[in-house]
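For this depiction, one protein chain was excluded, whereas all remaining protein chains were kept in their positions.
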Amino acid sequence: MERYDVVIVGGGVIGSAIAYFLAKLGRKALILERERMASQASGAAAGMLGAQIEMGLDTGPLFQLARFSRSLFPELSTELRELSGVDIGLTQKGTLRTVYRDTEVAHFQDMIKRQHEAGEKAEWLTAGELAAREPNLREGAYGAVYIPQDGHVVAPELTKAFALSAVRLGAEIREFVEVSSLMLKDYQVQGVLTSAGPISCNHVILCAGAWSGRLAAQLGFNLGVYPVKGECFSVVSARPLLTSTVFSDDCYIVPKPGLRTIIGATVKPGSFNRQVTLAGIDQLLQSAKQVLPSIVDAEWEKAWAGIRPQTADGLPYLGAHPDWQGLTFATGHYRNGILLSPATGMMIADVVNGVATTGVDIHPFAPNRTVQV
Amino acid sequence: MERYDVVIVGGGVIGSAIAYFLAKLGRKALILERERMASQASGAAAGMLGAQIEMGLDTGPLFQLARFSRSLFPELSTELRELSGVDIGLTQKGTLRTVYRDTEVAHFQDMIKRQHEAGEKAEWLTAGELAAREPNLREGAYGAVYIPQDGHVVAPELTKAFALSAVRLGAEIREFVEVSSLMLKDYQVQGVLTSAGPISCNHVILCAGAWSGRLAAQLGFNLGVYPVKGECFSVVSARPLLTSTVFSDDCYIVPKPGLRTIIGATVKPGSFNRQVTLAGIDQLLQSAKQVLPSIVDAEWEKAWAGIRPQTADGLPYLGAHPDWQGLTFATGHYRNGILLSPATGMMIADVVNGVATTGVDIHPFAPNRTVQV
Amino acid sequence: MERYDVVIVGGGVIGSAIAYFLAKLGRKALILERERMASQASGAAAGMLGAQIEMGLDTGPLFQLARFSRSLFPELSTELRELSGVDIGLTQKGTLRTVYRDTEVAHFQDMIKRQHEAGEKAEWLTAGELAAREPNLREGAYGAVYIPQDGHVVAPELTKAFALSAVRLGAEIREFVEVSSLMLKDYQVQGVLTSAGPISCNHVILCAGAWSGRLAAQLGFNLGVYPVKGECFSVVSARPLLTSTVFSDDCYIVPKPGLRTIIGATVKPGSFNRQVTLAGIDQLLQSAKQVLPSIVDAEWEKAWAGIRPQTADGLPYLGAHPDWQGLTFATGHYRNGILLSPATGMMIADVVNGVATTGVDIHPFAPNRTVQV
Partner (left out) sequence: MERYDVVIVGGGVIGSAIAYFLAKLGRKALILERERMASQASGAAAGMLGAQIEMGLDTGPLFQLARFSRSLFPELSTELRELSGVDIGLTQKGTLRTVYRDTEVAHFQDMIKRQHEAGEKAEWLTAGELAAREPNLREGAYGAVYIPQDGHVVAPELTKAFALSAVRLGAEIREFVEVSSLMLKDYQVQGVLTSAGPISCNHVILCAGAWSGRLAAQLGFNLGVYPVKGECFSVVSARPLLTSTVFSDDCYIVPKPGLRTIIGATVKPGSFNRQVTLAGIDQLLQSAKQVLPSIVDAEWEKAWAGIRPQTADGLPYLGAHPDWQGLTFATGHYRNGILLSPATGMMIADVVNGVATTGVDIHPFAPNRTVQV
């Protein structure tokens, strides 16, 4: 039987990041992916690094994880480019949360205050400042929150860069291999049974996104990860539409390299169906028009959807199975998988290695935490 | 120098139909296409055979041409399938014009009356009859005009079927060959200059759609064909949405084989730009939702655009150049190119052959007619 | 919990055919497909109906099944076209097995003799007759076996036609739903557990192609279906290359509608990896050139691969589980799934219905047969 040190189940951005950070520690992992790498949510993401904008008033554990993870990108970008030749398209031109309702002004100014208390930058732009910075936005805003440090990357390129860099450092990838069950003995995971035969290993890391629950269930462990479809579309414009990423009530608009703009994303829980509905496009299109009227002149490019793994309390599951030795979880990142991938990769590599190096507390993400919803 | 009997400039549905009917008369034509066959409007069309629905109250020459052309499809479908192996997807399940405004009822009942006078079938469906026939349509219609004989085909397959059948009967096709000018002598066309060198011939037939004007201009002849962009999109549904094609005020909805539905088409004169704008999709989507609310549950497939050749009086140009021997025009079919292709092919083959066989009067379409706009 | 009469696991051509024939018997099935319909082998097949050519000297049970199935296509083609609007592209222009080695002549003449004994048409073409019929083939053949009744269809259209016709008659399809296990009680299947929740039913039909083994394994039943990758590519030519399908030693060449030609297929057992390798293309290209030299002038279209379900003795598994009530198998069709789909659909519908109607003996295909390899 084949024997490996670490088997990673799932070839998305999380699995690729873990393989990369394990490889940097000198541990060679095998990634098993049942389809192609990054073929689900990791390839569909808009790539935002919204450490502050996504968290709102929350400055709890997820916020700590997110801002740590965001801080890793600049160096990572250079490192991955050198190892893999792949440019992750890191863009650091800030994110705006527009406010078009007076009843929301107080809420967002409170958010700024909390961000300051947490040591992060955030500023209130007046209507005039907003118009000066983003002249194409619809008039009539009361202002906007400006987060200078929330940027974005090109999501499919990030997974590719992690994976190829990991391979360059000794990791291995097998596509079209499906893990059907765990090999178990005496409360120790022994390996995995796959469509390509059994593979023996010391560690199994489960990071199969919305598909993560089944293997856990085999051990009687209800992981509580459920699928949430997100639909997006993209356009290409003749001139730049925006400088920063813009969040409004109902959509976000991300200016990507090459005059592409991504508009996302719907939130449809409960199904693995990746079809983009006309209703989804309609909803995003109307929302985008509300904020950025001139977007209608841009050229349609394409629409797509991804299935994001959500959890009951909105926190990912990071860490070891409470009882079974050798089984570690890294899933449930919902719509922050791209942002959280470097920190997750680093912390899970630490879990496997038995040494904590990041200073971020992993306990709030324990897979067996008691969830109060 | 290469020598041919007939050179056809333009590899769309019109050129292919002409080559086919010439081949049936034993005359071998060479089609020259500067890109790929059917790469412009012929490949973008929704394929409607709207001989009656497109004409409204008009029972003039275009209507006569259209109904003659429509009558050719059933036999043609079999013939082309045998020669080329290509199924043109002929569907004969009628077309509906829905009427949601009481002020329009009289107009459409008048249309039915005129159609009857012209010897064509058309009937008024009450709201109840309409709902029984098409239960997915929005409630609240005053009724609809039902045209049982207006069907549709799969447009790209029609061009392919004409072209391959023509080849089977001796015609020749060259893609990626651009005609730059005519070779002329003593008021007789001698051939064409192309990007692949000069080609001598007895007849040149100009059927380059919206691009038809330039060669005519070389002879000081202003053909008056201008481009009108039409944008479309398609969806795929889990169950049939419609039985018949539906026209409403602002869009048409065509149920194609395989649970595909095409929604078309915008009308944007004056540009050769084939980009699909977000505005175009928005307009079609809102129009389609108005008529067929459940379309929003269907899956997005794709969007595209075609550049249709329009003329000042809305009639195509069919027939010989008034002065130059050997030059014939067959263009300006606007959004009826698919429908009119069999009749055009037959009549232009007749022009080349010097014998009229169809019984349809070609004179109203003379290229040098005086247009009164 | 949702409740259905029959649940079909797998949305390929086999599952779709079963749903269709069940629907014709008035039984409404639910097809569950973990990706999109026909996304594996059924969408990748070249669509040959090689009832005689594929069987060689064997006139045993598989041959009986195959020729019965082939006989169903002409009527089926019309029936499915009417119900679904989809044309399956049935082409009945015969198949040729070319013989370029004198040592093979006797073998193939023996094959013709056996086919005659079995009541089927087959004839030996001399080198001259072969050249007259297919002038583009390489010279130097000793002759060829000509099978007039082995034709082909367009494989992805066949699945679509079955599925849409089934839906039209009352069946239901859910894509992106994965069956993870069977619900069992007292040796009676109760339903299935899926990624969309549990579904109760009276019958489960397992027809998941190369992926069929896992659910059977849950009952301790080793189904013995293993994956065999087949790579293909297609070209488009300016003129017809062949009239009939041609088999040579190492490849087959199928002339499809629209001047497309498919060249297939490699045989690579043991992996679910759908990647097309350069080695696969090289092998097919060299083989095709050997038989049909002028194919090199054709235009490259695309390459693809499918994972075919093979069994130890080469026969499919058709019929009920020996012990568990309500579980039926229909898988292991290897590279004859398209050909065998109508017979399989009809016979499995009979199994569910408890009445045999086809006259073909299903017992040789029993899932618990003793396989002698």
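Letters A, B and C name the chains as they come in the text, with residue numbers starting at 1 for each one.
The definition used in the following text is that a residue touches a chain if its C-beta (ideal position, glycine included) is under 8 Å from a C-beta of that chain, and two chains touch if they have at least 3 such contacts.
Values in this document were obtained by computation on a predicted structure and should not be read as measured data.
Chemist: From the list C:M1, C:L278 or C:V355, which touches the chain that is not on show?
Modeler: C:L278
Chemist: Sort through B:E178, B:D282 or B:E301 and give me the one touching the missing partner chain.
Modeler: B:E178
Chemist: Out of C:E139, C:E299, C:D323 or C:D361, point to the residue that touches the absent chain in the complete complex.
Modeler: Of these options, the touching residue for the absent chain is C:E299.
Chemist: If the hidden chain were put back, which of B:T78, B:N273, B:Q325 or B:T357 would touch it?
Modeler: B:N273
Chemist: Could I get the residues of chain C that touch the absent chain, sorted low to high?
Modeler: Contact residues on chain C toward the absent chain are 235, 275-282, 285, 289, 295-300, 303.
Chemist: Could you pull out which residues of chain B are in touch with the chain that's been left out?
Modeler: 175-178, 180, 195-196, 211, 214, 227, 271-275
Chemist: Pick out the residues on chain A that sit against the missing chain.
Modeler: Answer for chain A: residues 84-87, 89, 91, 160, 164, 167-168, 173, 238-240, 256-259 touch the chain left out.
Simple rule for what comes next: only the chains that are shown with their structure count from here on.
Chemist: Would the interface of chain A with chain C count as same or different, where same needs over half of all numbers used to appear in both copies?
Modeler: same
Chemist: Averaging each chain's C-alpha atoms to get its centre, pick out the one most distant from chain B.
Modeler: Between chain B and the rest, the longest centre separation is with A.
Chemist: Per-chain C-alpha centres versus the global one: which chain is nearest?
Modeler: That would be C.
Chemist: As a quick test, compute the distance in whole Å between the mean CA positions of chain A and chain C.
Modeler: Computed from C-alpha means, the inter-chain centre distance equals 41 Å.
Chemist: On chain B, where are the residues touching two or more other chains?
Modeler: Where chain B is concerned, no single residue meets two or more other chains.
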